[in-house]
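This report concerns only the one structure given below.
Below, a portion of the complex is reproduced, with chain positions unchanged.
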Amino acid sequence: MITIDLIDQPIDVNAALQTVEDDGAGAINTFIGTVRNKSTGRPVIRLEYEAYDSMALHQLRKVAEQAQQQWPMLRKVTVIHRKGTLNIGDVAVIVAVSTPHRAESFAACQYIIDTLKQVVTIWKKEFYEDGDVWVAAHP
Amino acid sequence: MNLKIALFGIAREIVGQSTLEVAAPEGQSVQELLARLQQEYPALNRLSSLAVAVNNEYASDDAPLHERDEIALIPPVSGG
């Protein structure tokens, strides 16, 4: 079962974790990405995430499906990304997967967050005291 | 044909608007569209990457574009 969401409200981590509960799964791995107070040494004040919603949702689902193909024992996958303005400590993304055994839960969760960062159409702008930058835009 | 192109992130800021309409010969390729936009908005050339999405999928350089396609310009993503 795959749960995908892209929301402009705070992510409910507990509710997200409940979506991957499964009596046949002994292992749940979760990655939570939060807003750090600095980026490449520079103090960050806040972030803004912009998304190409329809494509982001489609690509998120594809990434989750690819993980299920690669790890057929994967029970449930949930990926929720937030957009809009985020402050330090806010949760930007949560990936949660459940599997019967633990090694696959780590591998599948890491695959999903790594691939998400490469293909999902979401853009992050970091705001500093003296300016702002679209992350990764330039070499 | 007329192509409507959605713009996001830094590409939207470079162009100064969130959608572009361009007239193009039928079946124009992704590569041709990109070259044209990069000529018109040279700041696009300085990005780490610039892709085109057609109907929510990344499109290859030689893919032909059609009037009813949902086209978007995809600067380097930075989600997560």
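A and B are the chain letters, set down in written order, and residue numbers restart from 1 in every chain.
We take it that contacts are C-beta pairs under 8 Å (C-beta built on N, C-alpha and C of every residue); 3 or more make two chains touch, one makes a residue touch a chain.
The structure presented is a predicted model; accordingly, all values stated were derived computationally and were not measured.
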(message) Suppose a student sees one copy of each chain kind; what stoichiometry should they report for the whole complex in this file?
(response) A x2, B x2
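We adopt the following convention: only the chains that are shown with their structure count from here on.
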(message) Taking the mean of the CA coordinates per chain, how far is subunit A from subunit B in Å?
(response) 25
(message) Can you tell me which positions in subunit B touch subunit A when the two form their complex?
(response) 6, 8-10, 12-13, 46-48, 53, 56-58, 70, 72, 74-80
(message) Per the contact definition, I'd like the list of subunit A residues that touch subunit B in the complex.
(response) 33, 49-52, 54-56, 58-59, 81, 92-93, 113, 116-125, 134-139
